[in-house]
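For reference, the structure is listed below as structure tokens.
The complex appears here without one of its protein chains, the remainder shown in place.
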């Protein structure tokens, strides 16, 4: 930050323009325009990346607000820990596994195993192709998607999963499972060859996280007391709805980066106008999801349900994520609104199946993720409903089976679930010895 | 996000520069510069827009922190709901009503009624004028201002207004009232013809929200127990000052987008230097408002009042919003500081009038909004004090009268206020059946 001593060589070179001949001037100006594109797309990734990073805080707050106070410290620890491990694993394996370029281990199916290297300091235009963005910005942006996938899992499995076995799963999910399935589409693998379409990850990120969460919920089993002996569902209210609402707003904000950044280019007026469409559609779908859940819970239950409304907004966001660009604002309203409706029906449906999903991540990310993926074919002429279903099933099947097996192995070795007494007393005191709100007496 | 397959046609075209003649090269470079302006201004709107979106979370946290814990779930629900409805109504009616272009229904007074359409996907430079920004980015940015207006109202009317009647008011406010009054100035209507000056909305957004809140507070009446039988004011402390402080910081952050984005252009060095001035002045005014309230409450009451300090910062922000560009940093300090002073005097004044404003939104947004609008003529030679007063009175009169009548109609039909028992027990259990902090016993 020593501004007085900073030297801007390329700027100086441009100042020298009047001394050049006209041809060189024009060429230099054309090159400058090309550089500007490269800068703008890299900037898109950095901005998109920090917005998606912020979603990690959103998941942490949403989940901390929806668990009971006796498990809040643990939920916060899991969220901080999973992001840390995801960042390391995506560097160690994930990025190159997901984007193998020409270096597939099995073409279109399995990438290559190596850590990520960045470009040299002070990159010159002779050292890189200028038609995309800096590797660092791309890595930074993509890393955040990987971490999001893991964040989805932690909410479903809350209040009963052990810390380290959960983090072990996260290591494999973010280092191997997510990068492999994502490579099938975004790495140019077999699904993209087949014509599958998933703009920003309704399937690749959200449903994938949802399938891993589903596998975890099945292997773990429900929380003690969630389903009583008559088979009735016992509601377990979240301890802090202000935090849960904050988390939802954070996620909504981060989603502009999630979907907008997935345009992957900001150097032309077509690109910026597309990013603008994406921002507007993303916002509309979230609003429609929230409003749909607001109205539907009033109609069905006689009173508005805030947590359903929050999940409605999130389901609207997941729904538009597979295709935030092609829809009109009205189509985005329909797509997001149906996402909100889905949540209101899917949450009790899961409970009837005795799958205990603490924060509703499976309805929001998996089921609305399916809806969003399927409905791409409505607004995007290049997609087909059949291919969308095949792609969703392939990703879902792969992630579910691998996750299920992995959870079974963990369960039968180091163990996956805390003891009954620990669960009843709360994971915070039993596992961590630290309460989140030690001074507030419980009602 | 399939980066391998992405094709950047315009980049490719620029790479082809060396094959062109010099004249074409120069023209292409000039065109690229024009495109860059369009991209940068659209980017300003997208960044400004997501920052102002974040203010919706700020209002939610501020209000959740300043109501009693028995009304927190309701306050969160209102904030999530109002944003959802605002987003839909601004698409359905608001944007075109506010910016009619040449299509006024009554010239300069009433725009046109139609939903918003975005530009086509993959916009080409032949399909648009390049002297502004993408429609999507503009819509996204302006939508957030509309939602802000509604957020202001929810704080004042907290702890006693019914959910659906409130949301019904929001629908009309965001779909019709706000867009019409804003069109008078920002849509090129009669107030802008007259020479009124309101850069980012001290009057159009903040005072307008404040006048709607005032109408609501009068029609609703004060909370039970706020003013006792001797006419004394009974303080009702907020339940969570950490949340209220978080909300204030969020609003402060969002305001950089609110005021900075209102420059409406980022394509020239003059524009970026102006945006920089705006950021610096906005921050100075907020700081001065906070410090003024901090010092003044110490001097007047013998101890610092945190909620006054928070509202002082917000009043500083509202005060600078009508003209964040022209003032020097010292003038911004004076303008914002007086905003902070206003709050400290206006809050007890409202209480003496028995107008019960739960969060202090009327002092912050209406009264400091007047101050900010009036004082524009000090620093901006194009403004006159008389015109500023006329413009403020016109907007204020319109919004207040229409809101007042609307609230009366709602009150006499579906009802506006919860029953006495519901109010005493808290809206969360009575209306929603869901507590925000169910595990924490009340002191």
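A and B label the chains in the order they appear, each numbered from 1.
Definition applied: contacts are C-beta pairs under 8 Å (C-beta built on N, C-alpha and C of every residue); 3 or more make two chains touch, one makes a residue touch a chain.
Given the structure is predicted, the values throughout are model-derived calculations rather than measurements.
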**Message:** Among B:97, B:123, B:250 or B:430, which one touches the chain that has been omitted from the display?
**Reply:** B:250
**Complete:** Out of B:69, B:151, B:174 or B:388, only one touches the absent chain, namely B:69
**Request:** Using the touch definition up top, pick the residue from A:88, A:355 or A:389 that touches the left-out chain.
**Result:** A:88
**Complete:** The one of A:163, A:176 or A:233 in touch with the missing chain is A:163
**Fill in**
Missing-chain contacts on chain B, rising order, are 22-23, 25-27, 29-34, 36-37, 40, 47, 51, 68-69, 99, 101, 130-132, 138, 142, 145, 185-188, 192, 199-201, 237-242, 245-246, 248-250, 252-253, 256, 260, 262, 264-280, 283-284, 286-288, 290-291, 294, 298, 303-307, 309-310, 313, 325-326, 328-330, 333, 437, 440-443
**Prompt:** What residue numbers in chain A mark contact with the hidden partner chain?
**Reply:** 1-6, 8-12, 14-15, 17-18, 22, 25-26, 28-29, 32-33, 35-36, 38-39, 42-43, 45-47, 49-50, 53-54, 56-57, 60-61, 64-65, 72-73, 76-77, 79-81, 83-88, 91, 115-119, 121-125, 128, 130, 133-140, 143, 163-164, 240, 243, 246, 431-442
